[in-house]
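Have a look at this one before I ask anything.
Just one protein chain is left out here, and the rest sit where they should.
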Amino acid sequence: MSIDTQLFEGKLIRLAPIDHEKDPEVESRWTHDLSLSRALWRKPAMPLSVTQMKKKYEAIEKEVDETKRCFHFTIRGREDNRLLGFVRIEGVEWTHSIGSLKLAIGDPVERGKGYGSEALQLMLRFAFSELNLYRVSVVVGEDNPAAVKFFTRFGFVEEVRRRKALVRDGQTWDSIHLGLLRDEWLASNSKEEDGDEK
Amino acid sequence: MDTNLLHGSLVRLAVEEPKINAEVYALWNRDSEFMRLLDAEPAYPPSVKKLTELIQKDQEKDPASFYLFAIRTLEGDKLVGYIGLDGEAFPHGELFVGIAIGEREAWGKGYGTDAMKVILRYAFQELNLRRVSLDTFEYNPRAIRSYEKAGFVHEGRAREFLHREGRRWDLIFMGILREEWLAKDTS
Partner (left out) sequence: MKNDLLTGKLVHLTAENPEVMAECFSRWNQDSEWLRLLDTEPPRLFSQKNWKEWLEKNLEKDERDRIFFAIRTLEGETLIGFTGLFDLFQQHGDTLVAIALGERKFWGNGYGSDAMRVMLRYAFNELNLHRVGLIVFEYNPRAIRSYEKVGFVPEGRVRGAMLRDGRRWDYLYMGIMREEWLAKGIMTS
């Protein structure tokens, strides 16, 4: 990996900024599937109108700009630049070099195609090699086993279980914290074959 | 119905004029050991003005979202620390508790444990929470022991989370469920 390696361009997808014209309508549609919201946040899942989505995007860019503790990217198809999802590092504590990660592929139909994996790989490289973070955390609900599998495949280690922290559909679920240290990621990437032609 | 919900056997929890608390808190915050035991944010002493505004802003929220209390001794009415419940209680019924005993001479006298007893009762009987969580630093064994005594169960550690004094330290998570608190609560 060197200075001329492209941080944002993958083979299938790219990490890109928010398109305030096109994206609100797409993501507003995704929010009507509450399982997506439940996978990402603890607060009550609520769909958002296009207007609300526009405001949310403005707030995100404000947060990125002003707090300097948050890095938000859209995930877009490499060919047609269509919005597939988002990935972000938030809650960065610079003195400890740590941050929290969130990733989502919005439309269930687009999952399982490798977009999330590629986006995560790019984001981790950004976090460890550009932000110089020492560790990245992720919090996932026990009611989302696919997410636990996804992150553990990338080397995240389950570290904390807040027992019965969530109530959904009348059942309790643990909240699971996973963590990945830079050294672990570097070791597993020592055979990285990203190449330089993008 | 217990009217002394905020009274323990050694301390009581109170909500006071922001400026009164801020003046004392500001003094404690100049004790860097105190700051580093309490917070992951870089130790930095805030001004009285800044603290007053923070406390005021929190008191103005209606309904409250951050339940912050001053800790006063029952005997002598001395302000020894603060304790609060933070997070979003709805809809899962969980909050994080944080406690700080700022007066060094008040350390090791059971005030913290007593305040924690009171806040847990408030959390489970008034806020109707299902669980209370906390996180604490590996280098604060006194606090960890106190939490274990209060009934908190170890739930894991975020490895090498903090970077201080040239080495890394784990962030320890603990939690107490309503059922566990009910089983423990003898009063």
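Per-chain residue numbering starts at 1, and chain names A and B are given in the order in which the chains are listed.
Everything that follows uses one rule, which is that a contact is a pair of C-beta atoms (placed from the backbone, for glycine too) under 8 Å apart; a residue touches a chain by one contact, two chains touch by 3 or more.
In this text, all values refer to a predicted model and were calculated from it rather than measured experimentally.
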| item | value |
| --- | --- |
| Chains still shown that are in contact with the chain withheld from the display | A, B |
| Contact partner of the left-out chain, one of B:S9, B:S32, B:Q56 or B:N128 | B:N128 |
| Selected residue (touches chain absent from view) among A:T5, A:Q52, A:N81 or A:Q121 | A:Q52 |
| Footprint left on chain B by the chain that the document does not show | 63, 89-93, 126-128 |
| Touch list for chain A against the chain that is not drawn | 28, 31-36, 38-39, 44-52, 55, 108, 143-144, 167-170 |
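By definition in this document, only the chains that are shown with their structure count from here on.
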| item | value |
| --- | --- |
| Whole-Å gap separating chain A and chain B, where each centre is the average of the chain's CA atoms | 31 |
| In the complex with chain A, residue positions of chain B that touch it | 40-42, 88, 90-94, 130-131, 133, 153, 155-163, 168, 173, 175, 177 |
| Chain A to chain B touching residues, read off their complex | 42-44, 93, 95-98, 134-135, 137, 157-167, 172, 177, 179, 181 |
